[in-house]
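For this depiction, one protein chain was excluded, whereas all remaining protein chains were kept in their positions.
Just so it is clear, A and B label the chains in written order, and each chain counts residues from 1 on its own.
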Amino acid sequence: MSASDFAWLVLLLPLAGSMVIALGWRALPGRTAGYLGTASIGLAFACSLGALISLLGEPHDARQIADSLYDYASAASLEIPLEILVDPLSVFMCLVVTGVSTLIHLYSVAYMDSDAGYRRFFALLNFFVFSMLVLVLAGNFVVLIVGWAFVGFASYALISFWYRRETATRAGMKAFVINVVGDVGLVIAAFLVFRELGTFGFLESFEAARETFSTNEGTVVAICLLMLVGAFAKSAQLPLHTWLPDAMEGPTPVSALIHAATMVTAGVYLIARMFPFFELAPTAADISAFIGLATLVVAATIALVVTDLKRIIAYSTMSQIGYMVVGVSIGAYGAGLFHLMTHAFFKALLFMAAGSVIAAIAGRQSIDGMSGFRRALPLTSGLLIVGALALAGFPGMSGFFSKDEILVFAAERGGMYWIFAIGGYVAAFLTAFYAFRIGFRVVLGEPCPEARELERGHLAHADPVNPLTGEPEDTEVGFPGPEHHIAERARPMAIAMGALGLLSVIGGALQIPGVSAGLEHFFEPTFEESAFHEVIPSSGSAWLGLAVGGAVAIAGIALAYLLYVARPGVTARLAERLSGVHRFLFNRWYFDQLQDALVYRPLVGAGRFANAVFERFVVNGIVQGTVGVVRGAGSAVRGAQSGFVRGYALLLVGGFTALGVYFLAAAS
Amino acid sequence: MEAVAFFAGALGALGGAVAVIALRNPFYSVLALIVHLISLAGLFLLLHAEFIAAAQIVVYAGAVMVLYLFVSAYVGAVEEPIWEPIAGQRLLGPLLALALFVEVSIAVIGTGLKAIEAEGATVQIGFGSPAAIGELMLEKFLIAFEAASLLLLIAAVGAIVLAGRPRELERESGPAEAR
Partner (left out) sequence: MDITWYLVLSGLLFAIGACGVLLRRSPLVILLCLELMLNAGSLALIAFSRAHDNQDGHVFAIVVMVVAACEVVVGLGLIVAMFRRRLPLDVDQIRVLRG
């Protein structure tokens, strides 16, 4: 079986799983749907491994395989086959996506138990994985856009999974609308590519681009900027990021899968894949890097003050993706993608742990109500700390190696790029701090009432309440399920979390500077034509950068310990003193309000105006006018049907006379 | 001589026609039409159409007009009210008729049809005789002849149905109405 055969299987299996669960849901009692979904993704992971092995079996030059299923459109100059591109980058993404998805599916088997929408959940989750795989395996722009759109839809469906919750449906709509803005950018970019280069396929367009465009030519910059719009909408970078915190309305596994490990990394994947275009338009690449940096810092600051646990982790995701965007924008493709992988591990782990903790306090999500779970939830607490360490970049963890590699690269490029290195380290400090804000507050300290109950063996139970607004929820339809599952009691959850914990610890081994360069070698066939391929930091500067990173991380953890464990209450007083700053950060830098004022209100106003004026007068006027004209004409004609025989006779004679005049005139 | 006969016939025809449309009592209109028909028969004679002239008097003035006389006697005089329900009819009617006449005149006189020369061609002795017309009817116009006969039959049946005694129809629909 060749690599492309495996790749088609990878695409087929999740789709099949989704269809089977969706169509046969009545016949799947209990947890069957869950195990079925997990199995299909697990098999897809196995096939990804198969693709990897067979790809490694190919000679170095032949590792970019484009294979097509059939010609979707074939006319004059338009050639759109349904093709996939199997190369190191896409196989890597497949492995990450299917691997992490399998574990998250396993987690959900137990977590979503007792929810009436269990089977719907797994059907949608499988469908999501399928669409993500379409996205990463796409070989031309058309298939990419198809995958892109499907992913947006799956995200919407899963965020609004508990559709009886108004906040959830609104969040789903918000996510979808912002995603569509991104889609538009991507589609226009694809059109421009086709118009300038005459092809939709990736490999062909990369070659053609190198020949057709000169550096920083207007068109290629426009193409890149439009692709960035798409990438930023998907990856929740400024200014299209406002949907991500709201997307936490979805169930925790959804947050783990979509909004930590896979969908939000689609933007990073896009920039990495389109690197020939970006290297031809350094302006766009720099803009991308700066926006990534801005997101990185802004999101980290917001994560310092927000109190909803899932939203802290969401802002953390935004921030870490900022790292990845910086990485792939400045040319550190391998490093950026490495961080993508490790981030998937520890972020999914963090979300899973968060899910367990939230279950322990009966569905509430604010960290104000969580403390001292170390004895009540030993496994969860331990893994939460592991995830936090990886996030912070503690020396030896995977996050340590991946995050700092990007910053080292930035420093290596020198000049202006030092900003990224410095900004990155500052944000790393903040990251370590808020990671352990969560860690210490949840795990250490006096056990909260629910934790005390749990130590005695009773899992807390409360009437279902909307975690955001606090209003009581109507769960008559059966979701969210009445039972809450914690990792200590649910074996699948524990296994999944354990696996991710292990990966978070050892995942860094792939790319230890001076020791192993597994990923870099693996990515060579894809990225070897990059201008930055030769920028390789020396071992010494790499280790220096890593050391600085480690020190920054430890400093952050220490500060968190100081403020949250050694002297609790300091943060509250700080919040009062710097209330203006606190409020600014707490309101998320007022981005939502900005969007509301700049975009939403003008559009709504325009819509209302259009309805009141244009619709009423112009459109209705034309329609009613036409109706009036027709009706009038009808009435006029009806007048001739009077019923008077003499009237008809008059018309007859009149017509005949007229005809006579005509013939006389014609004959003369 | 011929001109005198023509003008006499023409006057009779015109007078009868005008009387038909002008007289109030329909009985008198029928009589006027009979006068008109006889004058026309005279004109036909002038045109060497003897058989047609005879048929006109015997069939048309004799049978058809008698039919009219019987019906108008049966129906009696009808009061025609003065008011005009159709707007403009009183004015437009004569106007259009006049226009029609003018057009026909222009067509006949003004266009200079070549065939209308003086008296026309010379005619043979047997022109217009019953023998000649019978020959035509049974040879050249046989189908028209048969069709005309069929038409007469249909008209006769139709008339019987139309003017049937209302009492019979009421008896048929009587039981239906009683239900």
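In this section, a contact is a pair of C-beta atoms (placed from the backbone, for glycine too) under 8 Å apart; a residue touches a chain by one contact, two chains touch by 3 or more.
The model shown is predicted, which means the values in this text are computed figures rather than measured ones.
What chain A residues would touch the chain not displayed?
Contacting residues on chain A, toward the hidden partner: 638, 640-646, 649-650, 653.
Which positions on chain B touch the chain that was left off?
2-3, 6, 10, 13-14, 17-18, 20-21, 26, 29-30, 33, 36-37, 40, 43-44, 46-49, 51-52, 55-56, 59-60, 63-64, 67-68, 71-72, 74-75, 78, 80-81, 85-86, 89-90, 92-94, 96-98, 100-101, 104-105, 108-109, 115-124, 127-128, 132-133, 136-137, 140-141, 144, 148, 151-152, 154-156, 158-160, 162-163, 166
The working rule: only the chains that are shown with their structure count from here on.
If you look only at chain B, which of its residues touch chain A in the complex?
Residues 85-86, 89, 92-93, 96-97, 99-100, 103-104, 106-107, 111 of chain B touch chain A in their complex.
Across the complex, what residues on chain A touch chain B?
Against chain B, the touching part of chain A is residues 642, 644, 646-647, 650, 653-654, 656-657, 660-661, 664, 667-668.
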